[in-house]
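Left out: one protein chain. Kept in place: all the others.
On to chain A.
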Amino acid sequence: MVEIKTAKTHKGKRELEKRAPKLVESGKKTLILHGTKTSGVLNAVLKEIYHLKKDCAIKYSRKNENIKPFESGGETSLEFFSLKTDCSIFVYGSHSKKRPDNLTIGRTYDHHIYDLVEVGVENFKPMESFSYDKKLAPKEGSKPFITFVGEGFENVEELKHLKEVLLDLLRGEVVENLNITGLDRAYVCTAVSSNKVFLTHCALRLKKSGTVVPRMELVEVGPSMDLVVRRHRPPNDSLRKEAMKTSREKPKKKEKNVKKDAIQGKIGNIYIPDQKIGEMALPNKAKGIKRERREAKLKNESGEHASKRKKDD
């Protein structure tokens, strides 16, 4: 007998609905984890990637024995973690004699591995080693500028792939409306040679240029590193086609409290909260409200009125 299981609480139901497939997706979460062995460099790299993406990343600190993304059967527990944490990008660090300081970046589609890129980390410089004006420090979760330099990103297959993966990893939340004042960071990726990419993280300094558009200046805030491409596995063609599907229609928001009437046209209900006149704060300095003055006025009223009347007369 099949049993129907539903969420027991409304909170649980909402949480599950967040994970349901959406018409327009709002950004991918990143899972950061490592294998049985990681070097100090790699630990720092994973930590700093986590710091850069803190608003939409989950970091696992335990060793993972049976994760080998490129081998068949080695992705099972990775796919399980992706399902469990609802993450669709993962950054997996491992360190071995054959592939020292190895970073595997991959994406999943429907919680199955979509593509993989493996890079080695060289010349890593952590955030702490950069000194700069702390006022410029980028805020958590701000939308970054992403720049790619070099013909390698267009000609070399691996770098082309890496470019797409890096863009997906670094782009942050997908937004439609952007606050221009919130822009404070940029990633610069440069293809130095056919298999090497220099990646650095910069803060932005806006300077006056005399026009509406400010002059931009980059201040390196780190981390910066060289990524040497090792193995990569591009997505399956059919899977790629499936994953690239988008819908033309926009998700409709339910219109509440609005009726359409043939005679009267559009009728809306408007809610006006109670005015609460009794609790209204009065200006303190009104002279008439002060009790002493009011009483004094009452006392003097008879005399004054008489004199005034006299004058009027």
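The rule is simple: contacts are C-beta pairs under 8 Å (C-beta built on N, C-alpha and C of every residue); 3 or more make two chains touch, one makes a residue touch a chain; residues count from 1.
We adopt the following convention: contacts and distances are computed from a predicted model.
The protein name that UniProt records for the chain not on display, among "FTS and Hook-interacting protein", "N(6)-L-threonylcarbamoyladenine synthase", "Rab escort protein 1" or "Ribosome biogenesis regulatory protein", is "Ribosome biogenesis regulatory protein". Shown as candidates are A:19, A:97, A:208 or A:260; the residue that touches the absent chain is A:19. The chain not shown here is touched by just one of A:33, A:162 or A:204, and that residue is A:204. The chain not shown here touches chain A at positions 2-7, 12-13, 16-17, 19-23, 25, 28, 73, 75-76, 79-80, 83, 88, 107-112, 114, 123, 143-154, 163-164, 167-168, 171, 175-183, 186, 188, 190, 192-193, 198, 200, 202, 204, 212-218, 220, 224, 235, 240, 242-247.
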